[in-house]
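The complex appears here minus one protein chain, its other protein chains still in place.
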Amino acid sequence: MLETLVHRIKEVTLKDPILIEGLPGVGHVGKLVADHMVEELHAEKIIEIYSPHFPPQVMVKEDGTIRQVRNEIYAYHGKENEPDLLILIGDYQSATNEGHYELAGIFLDIAESFSAKRIYALGGYGTGQFVDKPTVMGAATRIELVEEMKQQEVVFHENEPGGGIIGVSGLLLGLGALRGIDAVCLMGVTSGYLVDPKAAQEVLRILSRILGIEVSMHALEERAKEMEKIIGKLQEMERAQAPYEAGGDEDLRYIG
Amino acid sequence: MLETLVHRIKEVTLKDPILIEGLPGVGHVGKLVADHMVEELHAEKIIEIYSPHFPPQVMVKEDGTIRQVRNEIYAYHGKENEPDLLILIGDYQSATNEGHYELAGIFLDIAESFSAKRIYALGGYGTGQFVDKPTVMGAATRIELVEEMKQQEVVFHENEPGGGIIGVSGLLLGLGALRGIDAVCLMGVTSGYLVDPKAAQEVLRILSRILGIEVSMHALEERAKEMEKIIGKLQEMERAQAPYEAGGDEDLRYIG
Amino acid sequence: MLETLVHRIKEVTLKDPILIEGLPGVGHVGKLVADHMVEELHAEKIIEIYSPHFPPQVMVKEDGTIRQVRNEIYAYHGKENEPDLLILIGDYQSATNEGHYELAGIFLDIAESFSAKRIYALGGYGTGQFVDKPTVMGAATRIELVEEMKQQEVVFHENEPGGGIIGVSGLLLGLGALRGIDAVCLMGVTSGYLVDPKAAQEVLRILSRILGIEVSMHALEERAKEMEKIIGKLQEMERAQAPYEAGGDEDLRYIG
Partner (left out) sequence: MLETLVHRIKEVTLKDPILIEGLPGVGHVGKLVADHMVEELHAEKIIEIYSPHFPPQVMVKEDGTIRQVRNEIYAYHGKENEPDLLILIGDYQSATNEGHYELAGIFLDIAESFSAKRIYALGGYGTGQFVDKPTVMGAATRIELVEEMKQQEVVFHENEPGGGIIGVSGLLLGLGALRGIDAVCLMGVTSGYLVDPKAAQEVLRILSRILGIEVSMHALEERAKEMEKIIGKLQEMERAQAPYEAGGDEDLRYIG
C-alpha cells in the first residue's frame, strides 16, 4: 500500500450536508463527541480511508478479530428540519506533516463531492490546568462565522489559541478557506489529560443546538470511560515495547 | 537504489502454501521461531527483498564477508500430509511508517502470487514482567479463525493486546483482511527483553501442531543464545557510535 | 495538498529588484527586520506560498478568523533612486531537510522570474551569551561581495560562523551561487533567545544604508515585543499539548 486509499462502501445522496470532524486530539474531546454522535444518531458508514500516513497498526477487537487502523466517514440523513451530516471519525491522525496535508486535502475533496456547505472541526484546547467552568472556544474561516458563533455561546479570545490550531482541524479550516469552504473549529477547553467528558459535553451541547439536532448525552460519560481504558492500554503497550525500535533514522549511526 | 527490490532467486511451484512470517520484534520470538523452522526444515531460499526502508547497513559474517540487510522468503515442500510453506524472515522490519505499508503490500502480493491460503504472523507480546507460564496469545482476521485457534490452546483476552498489533505482523492481518486473505497472529507472551526462547518454544509447539509439521526443538535454545549474542553486539555498537547521528525519523515500535 | 503551491496574487513589474529574505530563525532577527520593512515601506503582497513542508497549522488572528501558515512575497517599488525590492517573509521555514531544498529552489525560481540582481538573506548569529556591542556578521557568494560588505561595517571573522549557515538563508546563498546569483547573508549577532530587537536594529541600519532606502526604526522595539508575545504563546501551547505527538521527523535548527 503506497497511497492513501479511499474506499467508498455505500453510495448515498445528501442535501447540503454539514461535515463534522472528530479525530483524536487534545483531551480526545473531538473524538468523543463525534463517536458519540455516530452512535446516538445511528449514522451509517459510507467511506473508509486507509493511509500509509497512519501508524502501521491494527486494532484488536473484543472478540479477538482485528481491523486495520483507519478514518471513517458516516452519513446521517436529517429528520424533518434537521440538516444532513457527514461525520469524520477515526483511530489516528496522520503521523507526518506531509500526511496531514494530503489527508486534509482528501477530506475536503470528499466534502466538496457531497457539496458540503459547512465544516465543524471539533477539538480540545488544552490549558494544562484544572478547568473550572466548561467553555467552548472558537475559530472560523470568516468574520461572519465568528459573529454567528458568538451568538451561540462560543468564546473568542484575542489571539487565542495563541499557538494556532495544529493538525487536521487546523488544516480543514486553513485549506478549506483557500477553497472557499466555510469552516468553524469548536474547541472544548480542557486540562488536556486523557479523555475529558465534561469538555465534550459542552461542545456537544452547543453543537447540537447550532445544528438543531438533539443528541442524548446519557451515554457520553460511560463512553469516555471506555475510551480512557483503551487509550490507557495503548500507552501502556507503547511503554512495554519501548526497547524495540525499528531503527528510525533518529538512530542512524554510520561507519565510513 | 530508490525502490524496494524483489529478487526472485528460484522459481518453485507450491500447492496452497501457508505463509509464516517471523521478522524481528518483541523478544525476537517470531524471528527465532521462523529462523529455526527454516533451518530444521531445510527450507529453500527463493526470494530476497532489498529496500531503502531498511537501515543502510550490511551484516558482517563470520568469515569477514558481508551481505546487505534484507528480508528473505524460503519455500518448504511439505512431505506426505504436510502443507507447503513460505517462510518470511529477515534482519529488520521497515524503519518508517510508509515503508511498513509498502513492504506489507509486497509480502501480500507475493503470498497471492503463490495463492497462499493462510498467513501465520509470529511475534511476541511484551508484558515488561517476568512470565511465569508460557502462553500464546492470538488475533485473527475472522471470528471463525479465532474459534479454530482457541481449540489449539491459543489464548484470547478481551481487547488484548490493548495497544493493537504494530508493524509487519499487524499489517499482514490488517491489509490481508482487506484483500480477503485469512491471517492469524500468534504472539508468545514474553517479558520482552532480548531473545526469549521459552516464548518461542511455546509458539513453535502450537504452530507445528496446527500445521501438522513436526519440528525438532533441540537446537532452539542454542539458537536463541547465538541470536542474543549478535543482538547484544548490535546494541553495543550503536551505543559506541552514538555521536554519529544522521538526522531522524520516527520512533517505531512493533510486535512481530 | 501534495505539493508546494505558489499562489500569485498580483502581477507586478519590477526593475532589477533585490530580494530580501527574513524568515523565522535565531533571535527572530531576520523576521523582525523583514516584517518591519514590509510594514514601514507599505510593500504590497504579490505571492503566497503554501507547502506540505510547513507545519500542519493555522494561525488564529485577533478577530477569531484563521489563516493557513505560509510564506509570502511582497513587492516594493523604489522611489527616485531607491531600488525595487522583493521581501520574503512568513510564519515558518520548512520542517524537513528535503523541504528546505525544495522551497529554496522555488524562492530562487521566483527571484529569477523577476530578474532579481541580488539577494540579502537576513538572520541572527546566536552566541548563547549576552551581546555587548551590536554587530552584523556576513557571508557572501563571491569575494567581491565580501569586500563590498566590509565597507559597510559588516564583520567577517575567519571561518565564522563555524557551523556554516543552516536553513533557508544558507540555501539561498549556496544554491544561489550554483545558479550564478549574487547573495549576501547578514546576521545580527544575538544571544539567540526569543526576539532580539537590538540585533535587528543593527541589521536594519546597515541594510537600509546599503540599499539607500530609509526605514524608520520607531516601531521596531514595539513590534519585537508583540512578536515575543506571540512566540511565547506558541511555545506555551506546544508544551500544553506535549502529550499529543503524531510521529516524528528530524530536529532541524536553522539560521535565517
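Lettered A, B and C in written order, each chain numbered from 1.
Simple rule for what comes next: a contact is a pair of C-beta atoms (placed from the backbone, for glycine too) under 8 Å apart; a residue touches a chain by one contact, two chains touch by 3 or more.
Note that the coordinates shown come from a computational prediction; the quantities given were computed from them, not determined experimentally.
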item: Touch criterion as defined above, residue of C:L173, C:L186 or C:L220 at the omitted chain; value: C:L173
item: Residue, one of C:G64, C:P83, C:P161 or C:P197, that touches the chain absent here; value: C:P161
item: Among A:P17, A:P52, A:G78 or A:G124, the residue in touch with the chain that has been omitted; value: A:G124
item: Among B:D16, B:D109, B:E222 or B:E236, the residue in touch with the chain that has been omitted; value: B:E236
item: Residues belonging to chain C that touch the chain removed from view; value: 24-26, 54-56, 92-98, 100-102, 104-105, 126-128, 138-143, 145-146, 149, 156, 158-168, 170-171, 173-175, 177-178, 185, 192-193, 237-238, 241-255
item: Interface with the undisplayed chain - residues on chain B; value: 1-2, 50, 52-69, 95-96, 230, 232-241, 243-244, 246-250
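Quick note on the criterion: only the chains that are shown with their structure count from here on.
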item: Numbering shared by both copies at the chain C-chain A contact, with half separating same from different; value: different
item: Centroid distance [mean C-alpha coordinates] between chain C and chain A, Å; value: 35
item: Multi-partner residues of chain B (each touching 2 or more other chains); value: 97, 247-251
